[in-house]
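Of the protein chains in this complex, all but one are displayed in their positions.
And then chain A:
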Amino acid sequence: MSAQTPEQPAHFAFDEASEAEIATILAKYPPERKASGVIPLLYVAQRQMGRLTGSAWVPVAAMDVIAARLEVAPIRVYEVATFYLMFNTKPIGRYHLQACTTTSCWLRGSDDVVAACKKATGIQHFGETSEDGMFTLTEVECLGACANAPILQVDDDYYEDLDGPRTEQLIEALRKGERPAYGPTIDRFNSAPEGGRKVLLDVGDSGQG
């Protein structure tokens, strides 16, 4: 694994919005322990890239800036950024489609979700970006929302209880620039039963529920 890729920008600097976030983050750590802020700062950098370039990733230049800010060796930041899959060390599409294919989601039909993603975006394999630069499809491990399987995480939002057609609809909406409400895509509140409450029906809404 090497950082030598043509798309690496030569310079990176935090903008005003990011600086405000960083001030909040670093206030949480004692000054001599500020190296602990590396993960939040990587997120800040990734979000800033998403905001400014439409591709949420962390270039090496940004990692160097973070290392200087936290007074650690740059390699310590590279290690963290490459260890966690939430950080993209290469440019990605406008939307990052993260399909969970671990057991629960798989049993509940993640294959359909993945197939729909591929069909709607034209992506052939995991890790690729669509030709129009709109979508990057990644296979991820359990997202921890098995009760709402299968799940597609788009950037930071979970879209739950998906199937093939609804996934395609979601992607078409994203393509149009809409952001459908995250959460279950079926008639369900969070991970409550589909179609409403199934037990304790005699308890009123204002009751001791």
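Everything below uses one rule, namely that a contact is a pair of C-beta atoms (placed from the backbone, for glycine too) under 8 Å apart; a residue touches a chain by one contact, two chains touch by 3 or more; residues count from 1.
Definition applied: contacts and distances are computed from a predicted model.
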Answering from "MaoC family dehydratase", "NADH-quinone oxidoreductase", "Multiple sugar transport system permease protein" or "ABC transporter substrate-binding protein": the UniProt protein name of the missing subunit is "NADH-quinone oxidoreductase"
Per the whole complex, from A:Val60, A:Ala116 or A:Ile171 the residue touching the absent chain is A:Val60
Filtering A:Glu7, A:Glu32 or A:Asp202 for touch with the omitted chain leaves A:Glu32
Cross-chain touch to the chain not pictured, restricted to A:Ile75, A:Leu107, A:Ala173 or A:Val203, is A:Ile75
For chain A, residues touching the missing partner are 1-4, 32, 60, 73-76, 78-79, 82-83
